[in-house]
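One chain of protein is taken out of this complex; the other chains stay put.
Moving on to subunit A:
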Amino acid sequence: MEKVKCECGHVNPYGTYLCESCGKPLIEEKSKLANMRYEGVARRSQTYTRTFVDKIWNFFSSVKVGIWIIVVLLLTSSLGTLFPQEMYIPPGENATIYYEQEYGTLGKLYYQLGFHNLYSSWWYMLIIAALGISLVICSLDRVVPLHRALKTQRVTRHEAFLKRQRLFSQTDNAENIDEDMIKAESLLKEKRYKIRKENGNILAEKGRFSRWGPYVNHIGLIIFLIGGMLRFFPEMYLDEHVWVREGEQEVIGGTNGEYFLRNNEFMIELYDEEDEKYQPALERAGGPVVKTYQTSATLLRREAGGTIGSETELAEVKDHDIRVNDPLTFEGFSLYQVDYKLNELSSFTFTLESEEENTDLTDIQFEVDLNDPEDVYEFDNGYRIEILEYFPNFVIDDNREPTTINRIPDNPRIIFEVFPPEADPEEEQGELSLVGIQVNEPLNGENDYTIRMTDVDMVNVTGLTIRKDRTLPIISVGGFIFMIGLVQGSYWHHRRIWIQNRNGRLVLAGHANKNWHGLKKDFKYLSDQTTIPMPVDQSEESSEEENEGVNESHDPTQR
């Protein structure tokens, strides 16, 4: 494509609206005011429209398309809050029936359309990807030429450029023009403008760096999105759960068996119902309110040289009270207090009783650890009790067979076999009985011996989430850059004031990318202290001509 040479001598890329150097309009525009968006530079998207790549580029470089993507994302996101997402329905509920049962036909439709997992659906991901692409292309399309134009701009702008600025005025035969311009220079310096001079003309500029704000925040957003994407790669993200009983230790998943956690104590603290301060609120709540969930934990590490599976050589690393809002962290891992179970059965204590009165069985007392029962209990006086079967969580299954749901002793049943001293456990069968909470049944006829439960021990169990998220640093950096860009672009404004002496004619023009109010105030400051007049706001003039200055103010000069 041909380059365009302006009369000032600067060579502009093809498609430039306003000469990058002097600002002379190179392409005629109808409106009275110059389109100052991106300084009238040639943007790739506006110039090349031939190839397939051009077309894709042009599509995503449009702010309008970008806004549409934002709006589509906004609308679809809102749909997902109509009913709870699958992860928030009550645990144990089956999504296939839950939505219909709970929310009727609409719920069924919601489920069938996949809205119960909307935010991880492929099409939601696609919208976010489109947003990311739009961010990259929109930014690149603008930032490069804009940077060049702002760098190339010269002090003496073409008069046609100045005339078409929103704030403009000219004074013929201005008196004390030289004096005023010297004074203006120092006044503007006072207002922290950067002054450049050329042939007696002034360009005062301030806050140009705010023009890069949007691009900086877009870079931050892209880094953020990339960080979010990395989660789907293995090793980047770990989300596991572990239950630890009081007094016990469990291996911490994801650490290759290197770290263990011991639960020293789990406790729940409630707010004192007698506390006057909280009484009305507690009454309204209608029940106790929890003050603290806390696991007093010790982090343990397998000593070097120890083999996997051997828990003997564990060294204490640190103690920490894990609470909500206060996880235990080490080497990028965090352990969070998320769940608990109070009073889980841990052991039963039994004695043996006999039908015959003269048998002394007082020595026989034994404890069965419900998480790790022994097979055989032998006693000095020759008695021997075996555990034939153990069902930690007993049920009768569909085949009418006794079985266990899992290894958690929520409903333990034990089948004992009792051998008195005279019996030979190898040859004979002992008396069988099924024992559990409030259950004690003989299984093979009348029993001479009865196993009696005398004590029950319970423990509290804490539920912890193990989390490792290597994407966090990237996401944090992205968020941080995003915030910097946002502040940079929002709290500073790019302002420029041109003052030119055209052979005794004073030409004045101003441009702000936002905050015209602030720019006008600066002009006011000038006009108060010099004979330089206030410039006229040409956008107000023009729109008032159109329709009394109200309904639509076509303001083509923004940014």
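Everything that follows uses one rule, which is that contacts are C-beta pairs under 8 Å (C-beta built on N, C-alpha and C of every residue); 3 or more make two chains touch, one makes a residue touch a chain; residues count from 1.
Quick note on the criterion: contacts and distances are computed from a predicted model.
Between the names "Recombination protein RecR", "Succinate dehydrogenase iron-sulfur subunit", "Protein-export membrane protein SecF" or "Cytochrome c-type biogenesis protein CcsB", the one given in UniProt for the chain missing from this structure view is "Cytochrome c-type biogenesis protein CcsB". The chain omitted from view is touched by exactly one of A:48, A:271, A:330 or A:525, namely A:271. Touch with the chain that is not drawn comes from one residue among A:15, A:107, A:327 or A:409, which is A:327. When the full complex is taken into account, the listed residue touching the unshown chain is A:291, out of A:5, A:189 or A:291.
If you put the hidden chain back, the residue from A:71, A:182 or A:405 that touches it is A:71. For the options A:24, A:37, A:384 or A:502, the residue in contact with the chain missing from this view is A:37. Counting over the whole complex, subunit A has residues 37, 63-64, 66-67, 70-71, 73-74, 77-78, 80-81, 84-85, 87-88, 119, 239, 271, 277-278, 280-282, 284, 289-293, 323-327, 334, 336, 338, 465, 467, 469, 472, 475, 479, 483, 486-487, 490-491, 514-517, 539-540, 543, 549-556, 558-559 touching the chain that is not drawn.
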